[in-house]
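Read through the structure below, which is laid out as structure tokens, and then see the notes.
All protein chains but one are shown at their positions in the complex.
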Amino acid sequence: MHEVFRDHPIREGSLIYFAGIDLGSTMTKVVIVDRDGKTLSSLVGPTGAEHRRLANKVMADALMRADLSFDQVSYVVATGYGRINIPFADRQITELTCHAKGISSLFPGVRTAIDIGGQDAKGLKIRNGKLIDFVMNDRCAAGTGRFLDVLVGTLGLRIDELGEISLRATHKLPISSTCTVFAQMEIMAWLSQGTPLPDIVAGLHDAIANRVGKMVKKLKIEPEVVFTGGVAKNIGVVNALQEYLGLKVSVPAEPLLTGALGAALLGKELTLKAMAEGKPIHEKELRLAESTFFHTENH
Amino acid sequence: MTAKGKKGFARAKELYQDRSQRAKELKAEGKKVMGYFCLYPVLELFTAFDIVPYRILGDMGEPITKADSCLPTIVCPFIRSALDLGLKGKYDFFDGVVMCHSCEVGEKAAHIWRIYMDPSYYHFLDTPHTVHEPAQQQFKGQLEDFQKTLEALTGKKLSAGKLKDAVDICNQQRVLVRELYDLRKSDPPLISGTEIIEVMVALMSIPVNEGNALLKQIIDEARGRTDGPQKKPHRLLLWGTVIDNTALVEMIENAGANVVMDDTCVGSRAYFPMVEPTENPLDGLSRRYLVDIKCPRTFREAVYGDPKKHYIKDLEHRFGYLKDYAREWNADGVILQSVRYCDIHGYDTPGLSDYLNHIGLPNIYIEHDYSEGALAPLRTRVQGFLELIG
Amino acid sequence: MSEEKKKKAMNRLKTMYPLRANIDQAYERSVEATKAGKPTAWSMVNWWEADPILKAMDIEIVYPENYGAVCAAIGSAQKYLDRSDAEGFPTHMCGYARNCIGYTAEMTELGHIPSDAPMGGMSNPILLLSSGALCDARIKWFQSLGRYLDAPVWTVELPHPGVEESQMPGVREKSIQFMVKELRELVAFLERLTGRKMDWAKLEEITDDLIEINRIWYEINEFRKVRPCPMHSRDFWSCMNASLYPAGDPKVSLKLYRDMYDEVKDRVANKIGAVENEKYRMVFGELPPWHALKIFDELAERGWNFVVESWAYHAPKPIDYAKISDPLERVATQTYQWLTGYFPDALKEKEYMGYFAYPYLEWARTYQCDGALFHPLLTCRTATNHLILAQDRLLNKLHVPSLIAEGDIVDLKLFDYADTMRKAVVLEEMMDHYKKVRQEEGFEW
Partner (left out) sequence: MALIMGMDIGSGTSKGVIVRNRKPIAYHLLPSGVDYRAVAQKLREELLAKAGLSIADIADTIATGHGAGNVAFSRHRVSDILCCARGITSIFPSVRTIIDVQRISTQVIRLNATGHVINFTINEKCATGSGCFLDIISHVLQIDLKDAGPLSLGSGNPVTFTTGCAVFGESEAISRVSEGASKEDILAGVHRALANKISTLVDRVGLEMDCAMSGGGGLNIGLVESVEKKLGFKLLVSEQPQFINAIGAAIMAENGVEMGGSLPEPGSTIIT
């Protein structure tokens, strides 16, 4: 059940391609770009316990959509939580740097970026397209996409409905539990009292926005602020965050993909730089071995 | 002395992996082994009485189970871990323990240790919080009392000569540790951050003179080695709470940096300050331990009694030595790390970060649970930091 | 149960009201004084070690620790906590400290007291007086305010010898002399800082009054050993600040405490309890959940009387200070006595945490308690560290069961009323059981 985005027709002339693969805790994202940095194809699939082992399968799908073979991809940068588990990657770069890159390519004036993914939330301080400082949360699932993922089940909703539903709220409920699991209990209590769903959902969005907003404030936020990561698809959280920060927040058209996009672009930069300097792009043997492995898996 | 199979680094590693082996051997030979907590129980006094000092540490690889029945979970997990090992009988070979007022939880845990473990010898040193003259005198008085209880325990009177000899031996160790640390100045360093931890933990598990011999072997070995650490894009300074396990440094070093210098209490903080020889050795000792050990547990002001205060001067006074470390060891970034729930280090981090920013040293603060396995999320942070400093 | 009966379950002391009002007024007066430009020191609660000195030099004292409680009670702490987080201070640190750091950061940024600061705010201090007593926050927190304030920080030492070590020859004298030397330095420093001279006569007077206040306050609490206990913890908390901080004019406080003494004595003589049908005599550990004080009414209806509280809020065991002529030495001795007063008894029982944990044992015994209710303050290590130990000692040495009901100093919402009640009824069953055990084993109660 992969979503596929083919943004551009494949162009004849460009011979080399770059892939970024963002193996997140929840979603696996692949973006393939050409030497001009144009996105040729992108793919989003759930990570799941099995998918992680089959990162190359996801990659293969993305290649297929782009009508490319793995040989045509010059450089693969892996990022995301599972970046070390991608055997065919040429290099691993953290999602911090990749998001900064991806976002800057879409919003050249960005100075602060907020990324809320499935397992963590990050604040990035960016100047002239470069990451200069960051904050991250960890440990507690509250304040991450996981918070919502866990709670949608309780509410009997789908994750992609949350945003719309929350817009109908008349009164945002305060959620006091910091723990995801206990917030769940709290919500159940509200539900049993007949509290309207929109109010609860809006309360959850506020809870996330407050937690993440508070953390990102450490960076001394300056506009333009861009909000990315899967949770940015949720209009409710976007609004709550804008309200909390008192600032307008921009969201990329495809927020899930900025990490993978950044990874692909970084791979492109590294390659073009190496080519310009006449240096080898990557260690040949390793690369060959991996690609054979890759092909056998696919045929 | 028993014949030891391994030497140098291999021996240090062996001791790191099985800390108590040597202490237990010595105990079997009739020596007393004394556990001590934190840095303030003066090593010279143990050494002068021919007692084997054995630093009480935790174990990041072992889940804490027993300690939760006497200490709440919202306190320093290092202390909880140490207490847990004690309650599990891992420190049963001690002939006694010496605890101190390291920090609030350290002090409470000391008393709890005594209540639950009931060691046959126990002494508590109430390290003052300031470094002023009266505080030094107070600390000296405490050392006199400590000496008295050791005399009562051993039945031996301590002569000034013996204590002076002990000061010499311990100072020798400090000189050797500095020499070892100097070998981290080259690029690549001759010793990795991981190895340093193994060596330091080993030193804290054996008598000082044996530690000196071990250090000499290690220094020789390091000088001639070809299998040392690789050159890496970054050289880091590591500040913070106790690090007695290699996992964290290993994670950092695997992320693409060499840890070339540290300011933690299983490292330079413990060994760099020297004892000045004084007529009454306790004067030099009380000054060295109370004043010269630069742990954030102690309150110090830039100028004593100055009714004016300048923030940067204050920071310079408290953290200036880190600038020297960074310069001498050529570090291009600083990792400020703390175990969760450490108030002592927690209050200092924003100020220290201000200072490092002021002198232009990139830095990052990371907090961990004192658990080997929970380091994964930190890896991204460290790697991101390295990418950020280029 | 009728409304009428509910009101009657707890019987508050009449003399509590003027004393509480006096404390509140003192707070307001202090705010006004500092607003009017009187030199102000921010001070950690220091158990009378430095307060008399500051008072004698006519320096107004505000206690940011107490201010944290005020902000929490009014519900405005969250903003300051968030600010402290944003400033990069770890969130696990003391809630009062974080409240203060956030407040200070905001005040410095604005250049004046935030207009919405509760109770008029705390004005810019000339001095930050830390204390080495009891917790790390109290030494480290003011130093960390150096980011925002240019006021110098001074740390007052208070030795914490171990129980056995405290009894070694000379330790007491050396410790007190150490404190005296440090206090003398503090006086000299304050003279330089303010350009004023110390008024020694005034210091003597304040010291004497304080010692007397503490003595009477101690005696009042001694009356609570009687069955039925004449004074509930609610009254204790309402009045303790006149001793602890010491809030208000000592002369006024002294008179009000004397009145209270009379009323309590009278209740004892007439066997009037603070709770109707006293069934369970309880120890309360640490500070109560200020937002849920009504729980004490519900418990009072079930026969729970709270007869004694944490050691840290109580006055020292009285000793004779008459022979000490130097007022600084008297001050130091009283504070040292507060900290170590229970040590000799603790040593006899081989209890090595002579403060915090041991007094619970002594009190459970002398106040004949059936159980204890502990309310740990999650971010305050000092108030939480020893509770499990205290529970264990109470149960295993005295057969007194206890309950820990979670809460926090600034996040008052953390206290779960319903859940605490759910556990409290179970504690009743435990108390019934252990009462039998104590009787079987020949305990007095």
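List of remarks:
Read from first to last, the chains carry the letters A, B and C; within each, the first residue is number 1.
Basically, a contact is a pair of C-beta atoms (placed from the backbone, for glycine too) under 8 Å apart; a residue touches a chain by one contact, two chains touch by 3 or more.
Quantities reported herein were computed from a predicted structural model and do not represent experimental measurements.
Judged over the whole assembly, touch between the missing chain and the shown ones holds for A, B, C. Checked against the full complex, the candidates A:16, A:64, A:132 or A:150 give a single residue touching the omitted chain, namely A:150.
Among the residues B:25, B:68 or B:95, only B:68 touches the chain that is left out of the figure. Summarising the interface, chain A meets the missing chain with residues 25, 47-50, 52-53, 81-82, 85, 119, 139-141, 146, 150, 154-156, 179-182, 185, 187-188, 191-192. Where chain C meets the missing chain, the touching residues are 388, 395, 401, 406, 418, 421-423, 425-426, 428-430, 432-434. If you put the missing chain back, the residues of chain B touching it would be 63, 65-66, 68-69, 369, 371-374, 376.
Everything that follows uses one rule, which is that only the chains that are shown with their structure count from here on.
C-beta contact counts were set side by side for A-B and B-C; B-C has more. Relative to the C-alpha centre of chain A, the farthest chain centre belongs to C.
Inter-chain spacing, taken between the CA centroids of chain A and chain C, is 50 Å.
Our note on geometry: chain B versus chain C, Cα centroid distance of 35 Å, whole angstroms. The touching residues of chain A, counted against chain B in their complex, run 81, 93-97, 120, 131-134, 136, 138-139. Put simply, chain B touches chain C in their complex at residues 68-72, 74-75, 99, 101, 103-105, 107-108, 110-112, 114-115, 122-124, 126, 128-130, 132, 134-135, 137-138, 141-142, 145, 148-149, 296-297, 299, 301, 305-311, 314-315, 338, 340-341, 343-344, 346-351, 353-354, 365, 367.
Those residues of chain A whose C-beta lies close enough to touch chain C in the complex are 176, 214-215, 217-218.
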